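Every protein chain of the complex appears in place save one, which is left out.
Chain nomenclature is as follows: A, B and C, assigned in order of appearance, with residue numbering initiated at 1 for each chain independently.
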Amino acid sequence: MKVALAANGAGAKLKDSIKDYLLGKGYEIEDLSHEDIFIATENVVDAILTKGITRGIVVDDYGVAPFMIAAKHHGIVCAPTYEDYTSSMTRRHNSTQIITLGANVTAEKLSCELAENFVKTEYDGGRHQIRIDMLNREV
Amino acid sequence: MKVALAANGAGAKLKDSIKDYLLGKGYEIEDLSHEDIFIATENVVDAILTKGITRGIVVDDYGVAPFMIAAKHHGIVCAPTYEDYTSSMTRRHNSTQIITLGANVTAEKLSCELAENFVKTEYDGGRHQIRIDMLNREV
Amino acid sequence: MKIAIGCDHIVTDIKIKAAEFLKKQGHEVIDVGTYDFIRTHYPIYGRKVGKLVATGEADLGVCICGTGIGINNAAQKVKGVRAACVADVQTAVAAKENLNANVIGCGGRVIGIGSIEYILEAFLKAEYKPTPEKDALIAKIDGLIDDNDCIENDALFDEYLKKWEEGYYHD
Partner (left out) sequence: MKIAIGCDHIVTDIKIKAAEFLKKQGHEVIDVGTYDFIRTHYPIYGRKVGKLVATGEADLGVCICGTGIGINNAAQKVKGVRAACVADVQTAVAAKENLNANVIGCGGRVIGIGSIEYILEAFLKAEYKPTPEKDALIAKIDGLIDDNDCIENDALFDEYLKKWEEGYYHD
């Protein structure tokens, strides 16, 4: 599986750790980083919406700006992720394609494990799909 | 105020960040680090129990081992601390003298702010003292 | 302050406690539901909170579901909303100071009510600290959604609710 990964300067170091970790687990990585968090996030959104990549991870200081940017897009569900439960459940129930991580908040080791949980967990589908359809009606 | 600070190898980098941060806020630091987490923690316990220091912080990978070591001592309350609410409330209600932080879990910036909350918050006393007296009866 | 609050059926009890906390702090609270534990759908309540904030009927919004993710994505998709979904005080403050977030959210199954109260209090107290760079980023975020019928069309989700009733969606 190929994962789109991006950071701005504040998230660069953490992003590099996640990249190494996921490469070590056998994932392919497309690094779409950019100094400007708006462009970095848009790069990942574009990879999901137009390039057939199914998982994206964006890292900055707190994970808030990339959440605001990514979730504004039709067809995107984005999850700021700070712990284990969210990293799995947001895949299972929300079909989330992009998570954000905050380098000021979550340490490298935990971030890498959250990233892996996210990329390896599948969507439950079923009744949850009505909510995704509603999100896609909003914008 | 003087703060006793210690780490083993796994916590050394985070400990140095906290040291710089607290020094910058005007606190004095006694660095009692040791490669062995048992000795590092015992150093901080000893500083609290015998040297008139009122706050200690111990850093390793997950903050669990120093909690086990410190809390075994008569007269010590120790708090593994991962977020803001605990960093303040454990002072206000538990009169905690030592917190532990996990370098694998909590990033530098958040850790520094939790450390500062802990050192600057005072104990509420009052009804809470019966629980402290009970803890001190156990061992 | 006038604060809109919403949740899904997983965390109604947590939402009630958060609303009570806000009222005790002197705020006016508009609870858009859900009001019980009967199964419903988080986009309904995320959109309602977002609409009240985007139209200025509420100053700020609070969105809680199990992880916080679903309902805060729903709020985020309303033009003019800048939602933060957090698990700690520091992120909530940064969201206000740097991005002038107008909706704060969290997972009611992720964090506890003590943490939630700390986050709400800190978020309400924090103020946006404008710079030209921050203003420009916020303008770009707000510009991502073109004008659409999401805010004024209260029948937005009717076709999906009809399909739900008909059994189209099932596990």
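Here is the rule we go by: a contact is a pair of C-beta atoms (placed from the backbone, for glycine too) under 8 Å apart; a residue touches a chain by one contact, two chains touch by 3 or more.
All values reported here derive from a predicted model rather than from experimental measurement.
Shown chains touched by the hidden one, complex as a whole: A, B, C.
Among the residues A:Asp20, A:Asp36 or A:Asp84, only A:Asp84 touches the chain that is left out of the figure.
Residue-wise, the contact with the chain that is not shown comes from B:Thr86, picked out of B:Ser17, B:Ser33 or B:Thr86. Where subunit B meets the omitted chain, the residues involved are 37-38, 61-65, 67-69, 71-73, 77-80, 82-83, 85-86, 89-90, 93-94, 96, 102, 104-105, 124, 126-127, 129-131, 133-135, 137-139. Interface residues of subunit C facing the missing partner chain: 14, 66-67, 107-115.
Remark: the residues of subunit A touching the chain excluded from display are 83-85, 89, 109-110, 113.
Everything below uses one rule, namely that only the chains that are shown with their structure count from here on.
One finds 36 Å separating the Cα centroids of subunit B and subunit C. We define each chain's centre as the mean of its Cα atoms; on that basis subunit A and subunit B are separated by 34 Å. Between subunit A and subunit C the centroid-to-centroid distance comes to 20 Å (mean Cα coordinates, whole Å). Residues of subunit A in contact with at least two other chains: 102, 104-105.
For subunit C, the set of residues touching two or more other chains reads 87-88, 90.
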